[in-house]
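Note that one protein chain of the assembly has been removed; the remaining protein chains are unaltered in position.
Moving on to subunit A:
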Amino acid sequence: MHDLAAALSTAASLVSSLDPRVLAVVSLSVQVSGGAVVLAALIGLPLGAALALFTFPGRGAVVVVLNACMGLPPVVVGLAIYLLLSRAGPLGELGLLFTPTAMMMAQTVLVLPIIAALSRQVVADLWEEYGEQLRSLGAPRGSVVLTLLWDGRFSLLTAVLAGFGRASAEVGAVMIVGGNINGVTRTMTTAIALETSKGDLPLALALGLILIGLVTVVNAAVFMVGQAAKRGMG
C-alpha cells in the first residue's frame, strides 16, 4: 500500500517535471514499438489477406504455424535475433547489435504473427460475405486483397492494436538484443526490470504506470478515430 502510494506520487512528479531521462526512455519505447508495429503491419496485413484468399498446398499447415507463432516467447526471439546480429552471426557485419534498430527487428518478429494471423481471420470472414459478389464483378484476386483490407479496416485496426500491446509490454527480446544501455537502448520495460532488481520499487512501479497510461492513451485515440469513421460508414 505504501509502495503504491509512493509509486503514484513518483509517477506524478516524473510526468509533471518532464524529467529528460524519463522522456528519453519513453520516446525510445514509442519509437521501437511503434516502428515495429508499422513494419509488422506493412508486411502482416497483406500477408494475412493473401493467406486468406489464395489456396495452395500446405496452406493449412502455414496457418497453424502462424497462429502458434502468436505465442512466441520474447526471450527466444531475442536470442535468435542476437545470434543473427552478433559479431560472428550472418548479419554481424551490420553492427546492429545493441542498437534500437535491433530492438525494432526483434519486436517486428514478435508482432508480425499476431497481425498476420488476426488479419487472415478478418479477411477470411469478409471473403465469406463478399466472395460471390466480388467474383461476379470480375475482381481479380490481387485487387480483392486490397479491397478486403480496406473494407475490414475497423477490425484490422484491432489486430494492429493487439500487436502494439504485445510490443510495448515486451521486455525479454529488447533486453537481449538491446542490452538496456542507459541513454541508448533503455526502454520503459527494461528500465522497470532494472529498477525492480535494484530494489527501487516505487520508481519501477511509477514507470509501469506511465507505460500503462501511454498504451491506454494510444488505444483510446485509435478507438475514437475508429468509432467516428465507423459511424459514418455503417
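For this structure, a couple of remarks:
Quick note on the criterion: contacts are C-beta pairs under 8 Å (C-beta built on N, C-alpha and C of every residue); 3 or more make two chains touch, one makes a residue touch a chain; residues count from 1.
Quick note on the criterion: contacts and distances are computed from a predicted model.
Missing chain, UniProt protein name, picked from "Succinate dehydrogenase flavoprotein subunit", "5'-methylthioadenosine/S-adenosylhomocysteine nucleosidase", "Acetolactate synthase small subunit" or "ABC transporter ATP-binding protein": "ABC transporter ATP-binding protein".
For the options A:S16, A:Q133 or A:S197, the residue in contact with the chain missing from this view is A:Q133. Interface note: of A:S27, A:S143 or A:T216, the residue touching the hidden chain in the full complex is A:S143. Touching residues on subunit A toward the chain that is not drawn are 129-130, 132-139, 143, 147, 150-151, 153, 232-234.
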